[in-house]
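The complex appears here minus one protein chain, its other protein chains still in place.
Presenting chain A:
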Amino acid sequence: MDIAISAEGLRKRYGDNEVLKGVGLSVEAGTVYGVLGPNGAGKTTMVRMLATLLQPDAGSARVAGYDVVTQAHEVRQRIGLTGQYAALDGELTGRENLVLLGTLMHLGRKQARIRAEELLERFGLTDAADRPVQTYSGGMRRRLDLGASLIASPPVVFLDEPTTGLDLVSRTALWDMVREQVAAGVTILLTTQYLEEADQLAHRIAVIDQGKLAAEGTPDELKSAVGGERLEITVRTPEMARAALAPLSSVGSAAPVIDDTGLRVSAALETGFAGVSKAAAELQLSSVEVLDFVVRRPSMDEVFLELTGHRGLSRPDGSNAPDEAAHDVGELEVTQR
C-alpha cells in the first residue's frame, strides 16, 4: 500500500485559539480522502499545512514522500491546490491564467501552452478560453481553478471546499472531474461541509470537529458505527409527526426523532421485520397520514450528528440540502403541495 499523504499530531494555535489540536491522517495513493467538518473545524488550516503554506506548531506531515516543512520545494513540485476562493487573475483570460501557472510550474512555455489547451478542452472552457476570467460564471471559475491546479499533472491534489456555493449542475460536473482524476491515479484530499459530497466521492472520510479528529473510516464504516438501518416516515403536518412518535417506538430501544423539517420521523431499526410490521400496523390504526414509509441506512447527516453531538453543517439552501438523497427531495415537494 502506497501512502501519498501522511500526517501526525498536527497542531496550530492562533493566540488563545487552538485551531488544530493534534490531527493525524494517512491517505493511500490513488484514492479520494474526504475531510468533513463544519466551518471553523480546522479543515482549511490542515490543508494549508499539507500544501506547505502554513507551518505546524507541532507534528509532522509528508506529502508525495517529502516533508512539508523541510522539503517544501519538493512538495510544491508534486501538488496542486484549489482553495476556497478561485485563485485566478480576473484580468487575464482563462488561457493566459493556465499558461502563466504552467510557466511558473516550469513546464516550459511551449509545454505550458499545450497543457493549457488540453485542460481547457477537458474542462469545457475552450469557447471561453480567450475571455477575461472576470466574465466567467462561478462554476466556470471553479472549473478553471481546478484545471489550474492540475496544470503540471501533480500526483497529489488538495481541494479545499471545491463546490461551496456552486449550483447542482456545476457541483455534479466538478465531481465527475474529480472521479476522472482519481481514475488516472491522482490522490485527492478534499475538504467539504457537505456530507453527500464526502459520501459520493471519498474512499475514506475523516470527520473533524473543533480541531480534533472525531471519526475516521470508509463511508460505510462510519454509517455502521452510528447504527444500522432506520425506519423513516414522512407525514403531512408537524402534529402528525408528534403523533407518530409512539407507534414508531416499537422498532427499537432508542426514542424516535423528528428532523429539522418537522415532518419526518425516524427511529433506529433493531427488531427487524417484526418491528417494521408492528409499526406499520400501529400507524394504520392511528390518525397519522403517512406519505412515505422507508427503511434506509443512516445518512451522513446522522453520522455527523452522532459523532460530533451537533448539527454543524451548513447547507447551500433549505430545500436542496445536499445530504438528502434525491428521493427525499421529491417527497418534500409532495408534502408542500
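Quick note on the criterion: a residue touches a chain if its C-beta (ideal position, glycine included) is under 8 Å from a C-beta of that chain, and two chains touch if they have at least 3 such contacts; residues count from 1.
Everything below uses one rule, namely that contacts and distances are computed from a predicted model.
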{"item": "Protein name (UniProt record) of the chain left out of view, among \"NADH:ubiquinone oxidoreductase 30kDa subunit domain-containing protein\", \"Quinol oxidase subunit 3\", \"Transport permease protein\" or \"ATP synthase subunit a\"", "value": "\"Transport permease protein\""}
{"item": "Listed residues A:86, A:231 or A:267, member touching the removed chain", "value": "A:86"}
{"item": "Selected from A:104, A:255, A:274 or A:295 as touching the chain missing from the view", "value": "A:104"}
{"item": "Absent chain, residues of chain A that touch it", "value": "51-55, 73-74, 76-77, 79, 81, 83-92, 96, 100-101, 103-106, 132, 148"}
